[in-house]
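Note that one protein chain of the assembly has been removed; the remaining protein chains are unaltered in position.
Chain naming follows the written order as A and B, and within any one chain the residues start at number 1.
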Amino acid sequence: MSTVVTKEIIHVTDRCKSCDHCTSVCPTGAIKGRLGEKHYIDHKKCVNCGQCLINCPFGAIVDMSMAEQVKKALADPSKVVVVQTAPAVRVALGEEFGLEPGANVKGKMFAALRRLGFDKVYDTEFAADLTIMEEGTELIHRIFAHVGVPGYEKSGPLPQFTSCCPAWIKYAEDRYPKILPHISSAKSPQQMFGAVAKTYAAQKLNVNPADMYVVSIMPCTAKKYECQREEMIASGFQDVDAVLTTRELAQMIKDAGINFLSLPDEKADRLIGSSTGAATIFGVTGGVMEAALRTAYEILSGQSLGNVEFKTVRGRKPIREATVNIPIKELGKTVPVNVCIVSGLKYVNEVIEDVLAGRSKYHFIEVMNCPGGCINGGGQPIRRDTY
Amino acid sequence: MSEIKGKVLKHSEQTRTMHWIHLICFIILGLTGIGFYFDITSIDNLFGGSANASNVHVWTGVVFTLGPLIYVLFNFEKFAKFIDTITTFTKDDFGWLKTMGGYVPFIKAEHIPPQDKYNAGQKILGLLVIIGCILMIVTGFPMWLLRDTMPAILVWLCWKVHFWTAVILILAILGHFFLAAIHPKSRVEFASMMIDGYVDAEYTSHHNAKWFAQLKKAE
Partner (left out) sequence: MNIFVERGGITRRQFFKGTGIIAATAVFAGILGKIGIDIFKASDKYIEKRIAGLYTLDERMTIRKSHENPEIIQIYKEFLSPGEVKPLTEKSHHLLHTKYGSEIPELIKELEAHRHHAA
């Protein structure tokens, strides 16, 4: 069953006051209209990131909603509805119920999802760990190919870009097709989860994948576009059927009359629901990088990391860089790995230009569309104090 | 009939020019503002489409700001006197406010206290216009020039303050226009600001008795 609604996710409504604030927020210049004119979105350029939506002073920008389809699936007894929740949701969902930003409502969130009628409550963080396994190994192979280890000649070029952010992927496809071989072929955690849920989990749970309905709770509006991409059918079905934003989940919880704050803390279901700290930080700019370094370092060096925190990749600056010296067991020498983190799609152009011109010294580059990472995504609670 | 003959020069040429500039700007700003706040396309089209209308709005805003500013710099004495008058409230002013100067039909006004160059109502209007214009300026320019850097909340705040100040100003100015140009008791003043600057001494001795007494003393 396909739930294609429209791939044009973000829309400016009639409530637009023509204030022109959004055009400065849009990373791709997709919003048309001068000061005083009603604005509209050029969907060819739009990467569906929703930054305009959360920054509109008048709440005049909206995202296409799949909430009705999800409610229908929940009400359908023949469907096994499986839900996954992204890391950034659990530190922002509480804001919709009066808590401070950053308040951890992980346990209450799982409890609320069960009470909403989801049959299996899993965690996108599991898929984030899976992403690290695949993407990290891919990076290792590319580095091996680069330093001339035999047997890895077919690996892609360096630097490798991350592939978790669907806004970044669409931007690269639209604007820089030449950079595509540099992007990790690993799917985003959301899509890995969908593919694994309808194959591995369906087998284990003894469920016909045709009857399985995969919903993801995302801090992101671009994920709504990603799940509808035509190639995301590896399981033989649309891998992820519907995406709800943090805001939409909060609304569903409120509509269902659930007293969120008084819920007990529950855990995600086992099988594809357990996670690690490395997966948790996927929601922060620099997090995918740090998670990849934790795993790549240990696999390459064969040594256990004493301190798992790579503080040098953390921070809020739009472009950050760091060098990590990794002793590579197979080579018998230490290789400095240069990494770069881009937070805010506006800033990626210069990094790409450097790579295309052969000037880039980096091995691994993380790109996230939203300033600060997924925790500031277009699907997160709208704050009056946004910038 | 009274014995007082002659005329009083109430508003100088520069004051009148400034008033005209402000008046014209105010009308353009009000029209374009109403046009895009309420999405009235016909008003926008009057100024060549919505983007042009907003261009007209912001640049008229510049003139609206600079006009009085230049006036104040070159006519500081007049400005200082004006400010002194409109910020001084005595019991005569409160007396005027109690009877509303006899302008409101259902309030009895047997005795209206003598008034300065501006009566209490005009003083309040003056203060409203000054405070209102400052608010319009401090919210208007950021919405135009800082719209990219301001956080959403500030854009929203400026918008709300700009709108409600505009509502108050437009209502105040409509009242001002009615009394100064239409009301039979006071419309003789129309010419003093809009044309030659003069009012009848006879009229002034009634309506602005305290000021007229000062002028006579100075003679």
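Rule of thumb we're sticking to: contacts are C-beta pairs under 8 Å (C-beta built on N, C-alpha and C of every residue); 3 or more make two chains touch, one makes a residue touch a chain.
Because the structure is predicted, anything quoted here is derived from the model rather than measured.
Novice: Quick check: which displayed chains does the absent chain contact?
Specialist: A, B
Novice: Write down which of A:Pro157, A:Gly236, A:Gly302 or A:Pro336 is the residue touching the left-out chain.
Specialist: Missing-chain contact among the listed residues: A:Gly236.
Novice: May I ask which residue of A:Thr23, A:Gln228, A:Thr280 or A:Ser360 touches the chain that does not appear here?
Specialist: Checking each option in A:Thr23, A:Gln228, A:Thr280 or A:Ser360, the one touching the absent chain turns out to be A:Thr280.
Novice: Using the touch definition up top, pick the residue from B:Leu9, B:Ile27 or B:Leu174 that touches the left-out chain.
Specialist: B:Leu9
Novice: Looking at A:His11, A:Lys317, A:Lys346 or A:Arg383, which makes contact with the chain not pictured?
Specialist: A:Arg383
Novice: May I ask you to list the residues on chain A that touch the chain which is not drawn?
Specialist: Its contact residues with the unshown chain are 87-88, 90-92, 95, 100-104, 106, 126, 128-134, 136-138, 141, 163, 169, 172-173, 177, 180, 183, 185-187, 191-192, 195-196, 199-200, 203, 230-236, 270-281, 283-285, 287, 291, 294-295, 298-299, 305, 308, 314, 316, 371-373, 375-376, 380, 383, 385-387.
Novice: What residue numbers in chain B mark contact with the hidden partner chain?
Specialist: Touching the missing chain: residues 5-9, 72, 76-77, 79-81, 83-84, 87, 130, 134, 138, 142, 149-154, 201, 204, 212, 215-216, 218-219.
Just so it is clear, only the chains that are shown with their structure count from here on.
Novice: Just the number, please: Cα centre separation of chain A and chain B in whole Å.
Specialist: Using C-alpha averages as centres, the distance is 56 Å.
Novice: In the complex, go through chain A and note every residue touching chain B.
Specialist: 14, 17-21, 23-24, 34-38, 55-58, 384-387
Novice: Taking the touch rule as given, give the residues of chain B at its contact with chain A in the complex, in rising order.
Specialist: 36-37, 39, 49-55, 57-58, 143-144, 147-153, 155-156, 159
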